[in-house]
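With one protein chain held back, the other chains of the complex are shown just where they sit.
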Amino acid sequence: MHTIVLGVIGSDCHAVGNKILEKVFSDAGFKVVNLGVMVSQDEFINAAIETNAKAILVSSLYGQGELDCEGLREKCIERGLDKIILYVGGNLVVGKQDFDYVEKKFKDMGFDRVFKPDVDLIEVTKLLKDDIEQRFGNKDSK
Amino acid sequence: MHTIVLGVIGSDCHAVGNKILEKVFSDAGFKVVNLGVMVSQDEFINAAIETNAKAILVSSLYGQGELDCEGLREKCIERGLDKIILYVGGNLVVGKQDFDYVEKKFKDMGFDRVFKPDVDLIEVTKLLKDDIEQRFGNKDSK
Amino acid sequence: MLINDCKISQTSFFQEREEVLKTWSTGKDVNIDEAIEYHKNLPEGKIFSKVMKRADDNSQTLIQPRAGVALLGEHIQLLQYLQQEADLLPTTIDAYTRQNQYIEAEKGIEKSKAAGRSLLNGFPAVNYGVLPCRNVIESVSKPVQVRHGTPDARLLAEITLASGFTSFEGGGISYNIPYAKKVPLEKSINDWNYVYRLAGFYSENGAIINIEPFGPLTGTLVPPFISNTIAIIEGLLALKQGVKSITLGYGQLGNLIQDVAAIISLKELANEIFKENGLFDYELTTVFHQWMGGFPDDESRAFAVISWGAATAALSKATKVIVKTPHEAMGIPTKEANLQGLKATKQMVNMLSDQVMYQSDLLIHEIGMIKKEVRYLLNRVTEIGDGNLKDGVIRAFEAGILDVPFAPSIYNKGKLIPVRDNDGAVRILDPGFVPMEPEVLSYHKEKIEQRARIEKRTPNYQMLVDDIYAISKGRLVGRPRK
Partner (left out) sequence: MLINDCKISQTSFFQEREEVLKTWSTGKDVNIDEAIEYHKNLPEGKIFSKVMKRADDNSQTLIQPRAGVALLGEHIQLLQYLQQEADLLPTTIDAYTRQNQYIEAEKGIEKSKAAGRSLLNGFPAVNYGVLPCRNVIESVSKPVQVRHGTPDARLLAEITLASGFTSFEGGGISYNIPYAKKVPLEKSINDWNYVYRLAGFYSENGAIINIEPFGPLTGTLVPPFISNTIAIIEGLLALKQGVKSITLGYGQLGNLIQDVAAIISLKELANEIFKENGLFDYELTTVFHQWMGGFPDDESRAFAVISWGAATAALSKATKVIVKTPHEAMGIPTKEANLQGLKATKQMVNMLSDQVMYQSDLLIHEIGMIKKEVRYLLNRVTEIGDGNLKDGVIRAFEAGILDVPFAPSIYNKGKLIPVRDNDGAVRILDPGFVPMEPEVLSYHKEKIEQRARIEKRTPNYQMLVDDIYAISKGRLVGRPRK
């Protein structure tokens, strides 16, 4: 069972999607550590280290994700999480913007995958399994 | 009192605007000869000749005005109405199209003025008075 | 009321038929027996009557756009595009074909080809003929209806029904009075009896054709009892010719209670009257038209008008709703704008499909009122026709007993004057020659006076003009301009 850390970053209080993500990823066989809303970069990283997680799934709905996510990858590397998978999803920037632009922006920040709000979550659970196996090998090691 | 001829051209049955135009132009002091809906080019011209009208106001709502109005100016000239003022208004072409394009198209056909559906009709009565005076002089002659 | 109109005899029908098929070259390709077989082989999901019946049984409200362009390939693409959202498909016919001006239509096709865009405001089905029209039916997966406005639709019906269209809109009054100037009612009713008989013939032979009288008429402040009366008359005439699937329609006026009452009373009273006349072998469904008068030209405002129509349709439990588009005030919509109207409508209809209809005193009163008015008027029409509905209709229009506001036909008196009351319901300011029971008429007048008092003016032509523009200028009741 792979452990993953889940949370809504920054000062963002949108709680509904977060509760659904927890449910979907648990049902799909992940061990989900859900930090809920308003999670700082450090809280994400601490939880990932403590639980030996393979991935951090960041949500941002409120538009300021662009500011909140900056530097997360670097901080992960600093703290020794050099292989950790980073996903991000939600309404990532302020306003209705072209998704290609948004995707590139967050990939440039070091996220492995970037998702729109209406993504099919079952698909994401599959992607995540594949990504974990590819990056960590088929065994349950970090 | 200037006489004007009013009608909806072609196979067009839209009657509501026509009734309002009759009212507005009568109230503004014109003698209105209203031919109603489904009026052919010949009917317009015959009426204009018979009543010694200074202007023909063509409506077209149903989109096929582009086809119906072709050649009206030429026919007027042929029949001796060489000075008559031609106005046209309504939903003149098929579809929501750029008004500049529509205006040019109908001006090229020989219409003196071209109007959108939401035109202020009181303004039009003033324009028409001016246009008549300019073309026919201030006296009541043709 | 009991009527004595009879079914056209087989012989005279087939005699007339021969003449009809000769009126344009494509008529010769119609083979009715083969056509009936063709219909019988259509899958259920492509048969209008079936899909309507199922929706009615499930209290669902289906959605249908208007759409038609000059060129065949583009028309097919248009319908394929719209069926992603539409439950039922249309084929709207161009205005030349509606006047049987097939030569003009032919020119329109040619010029459209040259211009690379449709110069006709619809699809000229007669000019294309049976096989090209079947192409339409075979290229889509939903039932397709012919929508038009043709006083003499005999050839159009022959060709489109033979092509596999399973529904045909119109009637001898509703496709004459609002759509024509000089066509006598005698002629249009006869011609439509022919169409009904043709549909009846198909139906009796196992290929049920749905018939839909055009409810909204001029779409402009037509009081519900006028349009419902005409709808029921056309329904009766159709059933008398053997039609078995009938959809009666009504055009939204904007006041929720009046609109819901109109649909409910239409269905209930039609059933009563059909049965009184010994007609039992039919399926009756209803259609609600989103506001048919002048639209706001701003697209966001148009969306609100569309949505309100969708909401009212759903709350009235009409079997289907005909959908407008955000381009309505401007011109025939692009396919994208057409889809937008469908999407807004679908969202609304779905959100409301789960809601029960409220029963309020006001609603019950309004339903009762409309029924009473319609019965009274129907009785006058039958009386003046000595029991014959066709004669009654002709004489009634002549006498102004039937009268449709803003109609272009010279056979319509145009003396009845409607205006909105203070709640936006359409009432009678002046009945002209339309017979109304005194207490009913005074109810209308009271309602209008209430508005007049609030607006501090006497009801007159200006009030009517204000009402005509009201929705396009952003409200329902045309309040005095400041």
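Note that the chains are named A, B and C in the order they appear, and that numbering of residues resets to 1 at the start of each chain.
Convention: a residue touches a chain if its C-beta (ideal position, glycine included) is under 8 Å from a C-beta of that chain, and two chains touch if they have at least 3 such contacts.
Not measured: the values here are computed from a predicted model.
Across the whole complex, the hidden chain's contacts among the shown chains comprise A, C. The chain not shown here is touched by just one of C:N41, C:Q359 or C:T458, and that residue is C:Q359.
The residue from A:V93, A:V114 or A:I132 that touches the chain not shown here is A:V93. Listed residues C:G164, C:P213, C:P296 or C:P418: the one in touch with the omitted chain is C:P296.
From the options C:G68, C:P151, C:G254 or C:P459, the residue with contact to the unseen chain in the full assembly is C:G254.
Seen from chain C, the chain kept out of the figure touches residues 254-257, 296, 298-301, 303-305, 307-308, 310-311, 315, 339-348, 350-356, 358-363, 420, 422-424, 471, 474-477. Contacts to the hidden chain, counted on chain A, fall at residues 10-16, 19-20, 23, 36-38, 62-64, 66-67, 91, 93-97, 117-118.
As a working rule, only the chains that are shown with their structure count from here on.
By C-beta pair count, the most extensively touching chains are B-C. Mean C-alpha position of chain A lies 55 Å from that of chain C. Distance between chain B and chain C, defined via averaged C-alpha coordinates, is recorded as 31 Å.
Separating the CA-averaged centres of chain A and chain B is a span of 66 Å.
Residue positions of chain A touching 2 or more other chains: there are none. The set of chain C residues touching two or more other chains is empty.
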